[in-house]
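Every protein chain but one is kept in place in this view of the complex.
When the chains are written out, they are named A and B in that same order, and each has its own residue count from 1.
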Amino acid sequence: MPVDLEKILRPVDNPMPPFPAKHMKVASGEEMVIRQVTRDEIPSILPHVAPLVWVERDFYDVVAARVYAELLAFYAHRMQDEYVLVAQIDGELCAVVNGRMVNKDVGMSLHTLAMRRGLRIGAHAFAAKMEYHMDILGQKEVLIVAESPIGFRRWMIEYNLEKRFDIAHELGGVPSWALTKELFDRARDTLVVGRRPVPDELLAKAAAAILPPSDPPTPPEDLLAATRARYDPTGTALVLQRWKQEGKV
Amino acid sequence: MTVRDVYVIGVGITSFTRLEYPLSEIAAYPAMMAMKDAGTRDIDHLYVANMGGGRVNHQTGLASAVVDTLSLTPAGAETIENGPASGGSAVKTGYMAVASGLHDTVMVTGAERMREVNNLEATDFVATLTHPLAEHIYGVTLPSLAAMFTRLYMEKYGVTERHLAMVAVKNQNAALRNEFAHLQQEISIDGILDSPEAMTNNPYVAELLRFFDCCPVSDGGACVILASEEVAGKVDRPLVRLAGVGQASDTHAVHEREDPTDLLAVRRAAAMAFERAGLTPADVDVAELHDAFTILEIVESEECGFFPKGEGHLALERGETALGGKLPINVSGGLKGRGHPVGATGVAQAYEIVHQLRGEAGERQVDGARVGFTCNFGGFGNNVVCLVFKREN
Partner (left out) sequence: MPREIYAYKCKKCGHVHYPYRMVCRNCGKNEHNEFEPVPLPKTGKLLTFTTLYSLPPDFEVPSLGLAIVALENGITVTGQHRIDEPETGMAVSVEVEIVRRDGYDEHYGMVFYKA
């Protein structure tokens, strides 16, 4: 009998209760839906994550590359106990968040990637994932790290996270921070919002299709502009970019 | 002393956003645009407004870098630092140079690159302008001073959070009509004040002042070229005169002010600018005020003489300060919508007014604007520059 190698490679997921979708009004007045996506929906998310790998600011590149890999691993059954939530406005993809169950009591927050900026959409999506760990999975604490200063401000400072520096986080092995049940309860009133159930029509619209983000962060015209501006004090490497802006080329 | 008339012959600006090129280029790019606009490279002197180059970008002596970047050497050049009023101060200094007869054509360019560091550091950098021993050591930042001021103003004059939100929505949405503005995201009263999620969308930064009440941290540059009547006469652009300048200061520490709800430096700088221009607040068709915090637009609109003290919020309610109203304020988006690269702001305000008076402002044009006004507010009101502009032909 041939060995079923796939069976060995493929992790066995533990049962995880689903995240009940919720909706909320964002600062623009638009209705946003946050819901869990299934494995089948991953291919319709990947194309909107990929371009962000080239956005060399706010660590979009690092985060997008990792999110891409994690979504792919989820799709291909190469990551255990992972879940993915998306935020959508009118079907349009606004944010992707994901995480993992380490064990019954401990959760691992992976990433938060906002595709539309200036509306605290990333913050809402992050709060939803904390809600999932605490209220739905009933975990005691979630391990968190930040790649970017804006992430640090949103998570470590706004939630007043505790240090768990003895635990290396799955993302890069850096020291972890933790959201405990107690901290979450304290943040609940101010940071965690949303209404349930989502009206059928709204949910149907979101589930029907994951539409591309209309105004995603884009890379500067010269891909290495940011880096070169730092290391090339003469700025000559930027001439091309400036000419482009002036319409000369 | 005879004072010569001073005209604006060229203007330029960069997008206000995060700019990934060196500070000297952020100053130089709008300068090139302004020289193209004026059709001349005959510049006698440069004034470069900047607040944080030394601290944030590790670049001092910016003016020397800019004059060389533009190949305008051997023209004289100097950097002017006056906190968030650096831009206004530089324009005023340029005015003095031309008015006095020392120079015929001067370039005033303002630039800031604050996004090279993260937001926390940027806020801390701006906070260094507070009193080192009586304010800064406590963790006082500009938003906290504005918040304490807001509480007093609300108690005394009945301004509410709704009024602040109205300013935020008016200015941030006005920025949608400004291609150079930082924020290009519409917001609504429902989303930031009324819906069940509003308080999370719009949390307190410093209590009573919320996220959307504050201007964003931006990079950007702006430039105006000032010239004598003789030079201006040869330039084929609508003629806009810098008719009056005014500047005043107030106590460094905010707590020392006799009535902490008065912004005396604004009142005095505005009065001085109007007097010098021979005009009154009633003559003004369009104004750019320093709305680093929404409350400031309301209060400055009073202190500058457009509305009686304590009634700025009523004028706002009546829609008088919106585009199409009696006195449109911050149709560019203001600091709130356009962004606030500290050293560039005062020059960007002048850019907007010149644009408006020339009738070139497109979608956000205030019809028939002939007199414009700017207020550039440094420190927390301890150093203020006001400018009055007039269309002459």
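Keep in mind that, in the parts below, contacts are C-beta pairs under 8 Å (C-beta built on N, C-alpha and C of every residue); 3 or more make two chains touch, one makes a residue touch a chain.
Everything quoted here is computed from the prediction, not taken from an experiment.
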Request  = Can you pull out the displayed chains that the omitted chain is in contact with?
outcome  = A, B
Request  = Specify the residue from the set B:148, B:169, B:304 or B:347 that touches the hidden chain.
outcome  = B:148
Task = Would you indicate which residue among B:3, B:137 or B:282 is in contact with the undisplayed chain?
result = B:137
Query = Any idea which of B:44, B:78 or B:121 touches the chain not displayed?
reply = B:121
Note = Among the options B:254, B:304, B:344 or B:369, the absent chain makes contact with B:254
Inquiry  = By the contact criterion defined above, which parts of subunit A meet the unshown chain? Give residue numbers in ascending order.
reply    = 157-158, 160
Query = Please identify, in ascending order, the residues of subunit B that touch the omitted chain?
reply = 120-121, 123-124, 127, 131, 133-135, 137-141, 143-144, 147-149, 151-152, 155, 203-209, 252-256, 260
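What we mean here is this: only the chains that are shown with their structure count from here on.
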Ask   = Which residues, counting only subunit B, touch subunit A once they are in their complex?
value = 18, 20-22, 24-25, 29, 32, 118-120, 183-188, 190-192, 195-203, 211-212
Subunit B contact footprint on subunit A (complex, rising order) = 24-30, 57, 116-120, 123-124, 127, 149-150, 153, 190-195, 215, 220, 225-226, 229, 233, 235, 238, 241-242, 245-246
